[in-house]
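For this view, one protein chain was removed and the others were kept in their places.
Chain IDs A and B follow the sequence of writing; residue 1 opens each chain.
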Amino acid sequence: MSKKKYKKSSLARRNMHKFLANRLAMLGLVLLIVVIVLSVAAPVFTKHDPAFNDATIRYQAPSSEHILGTDSIGRDLWARLIYGGRFSLIIGIASAIGTSLIGVILGCVSGYYGGKVDAVIVYISEIFYSFPQLLLVLILVGFAGRGWVNLILIFSLTGWIFGFRIVRSKILSLREETFVDACRANGIGGLSIMFRHMLPNTLGPVIVNLTLSTAGFVLNEAALSFIGLGVEAHIPTWGNMINAAKSFVVLQNYPVVWIAPGIAISLFVLGINFFGDGLRDVYDPGQ
Amino acid sequence: MNKDIVLKLENLQTKFKVGKRIVHAVNDVSFELKSGTTLGVVGESGCGKSVTAHSVIQLLPKNGMITKGSVTYRSKAGELMELSSYKRNGKDIRQIRGQEIAMIFQDPMASLDPVYKIGSQIAENLLEHEKISKKEARARVVKLLDELGIPEPDKRYDDYPHQFSGGMKQRVMIATAMICNPNILIADEPTTALDVTIQAQILQLMNEVQKEHGTSIIMITHNMGIIAETCDEVAVMYMGKIVEFGLIEQVFNDSKHPYTKALLKSVPVLGLGKGTKLESIRGTTPDASDAYEGCVFEPRCDSAMAICKSVEPGETCLADAHCVRCHLYEGGSK
Partner (left out) sequence: MFKYFGIRLLALIPKLFIISIIIFLGLQLVPGDPISRTVPPDKLAEMDEEKVALLREKLGLNDTLFERYGKWIGDIFKGDFGYSLSTHGEINKIIANRLPATLELAAIGLLFATIFGLLFGFISAIKQRTPIDYSLTTLGIIGISVPQFFFGLLAILFFGITLKWLPVGGRMGVGEQAFFDRIQYLVLPSFILGIVYIATLMRYTRGSMLDVMGKDYIKVARSKGLSEVNVNIKHGFRNALIPIMVIIIMRLPYLVAGTVIIETVFNYPGMGSMLVFAISGTDLPIVMITTLLIAVVILLASFLVDVLSALLDPRIRLGSDKEGA
């Protein structure tokens, strides 16, 4: 028993070393930490209220008082940027968790039971898969209306296919393993085998997928808010802030207003992608 | 260089860079290949026999390179060329490949490009080296396929690899190698991936080709049986070094090196008594990247002496061209 433990920790340590040696992944991690800390602890980094507007100070240039200046109705841009990160992050992470949950559950059921259940779920997933997620989301937003809660639900409903595919194929191969037979022989029930014995084996790729899909959802949220079909206009998210650039005056004369949130999204997503690629190298080097 | 020698390797050394480590795949290998004969190179997997052969025409992966020694080749026209000095994948070495020295590989299933017709893949070699029309090339390919025992060669010319069986594919590979009538044919484990019955056919075929064209063959294999059947001379390799070299009778009937002896004892021979135990060589091949002192076989050798731990044995030549690297025979004793 003690020998096994030693082995496990050495594998973890080797993976850790592998990850630390990946300079891009480390850069990604740093970017992520910076963005997350700034957003979560937003009040520490600014004394301004992101919603407070003062019409007398519209479109101010960056100054010591307003680090990035102010927007079209005189709100502090830096405050909106870091508070806005909160909503973008919540939507991204919540949606990623939502899709992963749906994907994992359906994947387990589909892979473990096989047969007709599997066939039906796979058929549905194929139809979902052939549609670009952004289009599905657009159409659903058309039904449900805009709003950040709606977005999370819609993202979760439309994005589960990737997690589903990963878990299903893994479960399918695990089903053939001896330890599953052993579980069955010992009279352990289907649900317990599925979730307690098989699921933990799929977690690595699922976590990688969860990380990378967070990036996708942050991008989708921004795109939707930019075209005016995303989060409610009064909530500061990065996408809503860039939406201001739809006005030609802002686009041309006040680039800070939209370039700042653009850079924020880019850095965050870049961080996730670098970090996620590093994770993937560690979890499944075959990919 | 003697007139009847077509290829001469002198102190050849090939290294691989794997991450930050350097692996000595081939270390100080020398031998001569006589015209029209077959030289066998035998050893366990990882002993460097394939790399030695690939080094001849510089067919090495990006991380591998010849670091020392030379490969000298006498061309069809009688010119002496130092192949090891040519640039990898450069024009000079490419004119040698396929035309002067051709190769067949271990796995015929993976050796053919799945998207091109069999015939055009053979003709590709011909068209690369000779200025002839596609029609002439086709005629020659069909003729060769016929000689190599492929039925309906004109029809099969237009078939794709997936429509051929393993044995047939290896015939196609022999055709590809032989189409330009090369001086030397390097066969890298040509029968390992085939069924036993097909193996015999392919070896027979290579024998016929050799008689017909006077080709010299380097036969790389781990199978002592194949060596006994096909070769005139044999080099036994261990850890990137030739430990014993000699005529086939010398090595088989009067083997000197403990490794060769052990290798021969581990091969099942027809007529072996029921109670006879096949022996295995104790231990495993050490890591080629580790630096060592003394004889490389010392850790596994039953006849190891004190000197074997510290001093690397040099080459001792006993009878006519029967050479061995072992302290047991140094100083002309035995």
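Operating definition for what follows: a contact is a pair of C-beta atoms (placed from the backbone, for glycine too) under 8 Å apart; a residue touches a chain by one contact, two chains touch by 3 or more.
Keep in mind that what you see is a predicted model, and the values were worked out from it rather than measured.
**Q** From the listed residues A:134, A:172 or A:203, report the one that touches the chain absent from this view.
**A** Selected residue, touching the omitted chain: A:134.
**Q** So which of A:153, A:188 or A:223 would be touching the chain we can't see?
**A** Within the whole complex, the residue contacting the unshown chain is A:223.
**Q** From the list B:98, B:190, B:240 or B:258, which touches the chain that is not on show?
**A** Final answer for the missing-chain contact: B:98.
**Q** Which residue numbers on chain A touch the omitted chain?
**A** 24, 127, 130-135, 138-139, 141-143, 215, 219, 222-223, 226-229, 242, 245, 248, 251-252, 255, 258-259, 262, 265-266, 269-270, 272-274, 277
**Q** Need a quick check: the contact residues on chain B for the chain that isn't drawn.
**A** 57, 59, 62, 89, 94-99, 102-103, 105-107, 110-115, 124-125, 128-129, 159-160, 162-165, 173, 176-177
Criterion: only the chains that are shown with their structure count from here on.
**Q** Let me have the rounded angstrom distance from the C-alpha centre of chain A over to the C-alpha centre of chain B, please.
**A** Here chain A and chain B have centroids separated by 55 Å.
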